[in-house]
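Here the complex is missing a single protein chain, while all its other protein chains stay put.
Showing chain A:
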Amino acid sequence: MQGNCNRERASRNSKMKSSVKASVAILILYVLIALYSIGHAAKSDGNKKENQLGERVKQLSDWGSKRAVIKMNGDKYRQFVRMAPRNYSVIIMFTAMQPQRQCSVCQNVNDEFQIVANSWIYSPSYSNKLFFASVDYDEAPDVFNAMKVTAAPSIMHFPPKGKPKKNDVYDMQRLGIQAEVMVKWVTERTDIQIRIFRPPNYSGTITLGVLMLMVAGFLYFRRNNLEFLYNKTMWGVAALSIVFAMTSGQMWNHIRGPPYAHRNPQNGQVSYIHGSSQGQFVAETHIILLLNCAVTVGFIMMNKNPISEGDVRKRRVLTVIGLGLVVFFFSLILSIFRAKYRGYPYSFLIR
């Protein structure tokens, strides 16, 4: 479904470009739906209508109390979302959660959507004005067709009166899938404030706890032989790895989430180095990490160390290797930097 999603998205984009056709189609559809619902509504008299509304709201809040996101199929959708007299908003997530679809994005969006829905259910201002629901493609393809939803996952707001407008479609590509942003959008559309309550993520805490326990247990079993704690090499490697991770910009990757490498769509060439000094790819930072590492190792080799203690030939070989590492890899870093930083004039050995 991953690939599917992309294709669908692409087709949606192209459709947007030929928007005239699409908008005409949507218009016709809306008119049809409106006629249908008007006709449907006209069948019942006013009193019954109100009863029906009350019943439906009751039914919905019944379901809502059982699970935050109400699962909808075609019938339910028509009855509760499309039928005319409504005094509530419905936020529907169109998704494809079946395992054979392999839509990993759907799963992520679903998680965030659940958080939003749960926060709403448990919020003090909870009322019957807003419901969250989801429609799965494999259970109700007709709904997808009716709403012209071509991409999953997508999220739509159905206002109490009228049809969803342009802004009632959640722009996932631009806004992202974070619950906080979704809530902002929901507030925008419905004027209902929801405070996000994220169920605290215990997995991190548990991992940490288990890790601590393991370390403690390990120390306990080795309590008679704690020499390794005084092993400076171990501490040194740990400290250096933190420093290397930071100076090669892993924190930037963590915050910005760049792609691993860039594949040029025209000729299929893969570039590992970002063209500007303002950005970087993950692969690039790994390369730089290794290069920095090599230079550092070179410096360490050039100095006295236990391996070459007393043996002049060994020491000499190590010095040559160390010098080679330092000079070669440093000039490599410099040349990469030069390629990234336009107008930088200096280079060393390698251009």
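We adopt the following convention: a contact is a pair of C-beta atoms (placed from the backbone, for glycine too) under 8 Å apart; a residue touches a chain by one contact, two chains touch by 3 or more; residues count from 1.
Please note the rule applied: contacts and distances are computed from a predicted model.
Going by its UniProt record, the hidden chain of the complex is named "dolichyl-diphosphooligosaccharide--protein glycotransferase" among "Ribosome biogenesis regulatory protein", "dolichyl-diphosphooligosaccharide--protein glycotransferase", "AP-3 complex subunit delta" or "Hydroxymethylglutaryl-CoA lyase, mitochondrial". Residue-level contact of chain A with the missing chain is found at 13, 16, 166-167, 171, 173-175, 178, 180, 184, 187-188, 232-233, 235-236, 239-240, 242-252, 254-256, 277-280, 284-285, 288, 291-292, 295-296, 299-300, 302-304, 310, 312-313, 316, 319-320, 323, 326-327, 329-330, 333-334, 337, 340-341, 344-346, 348.
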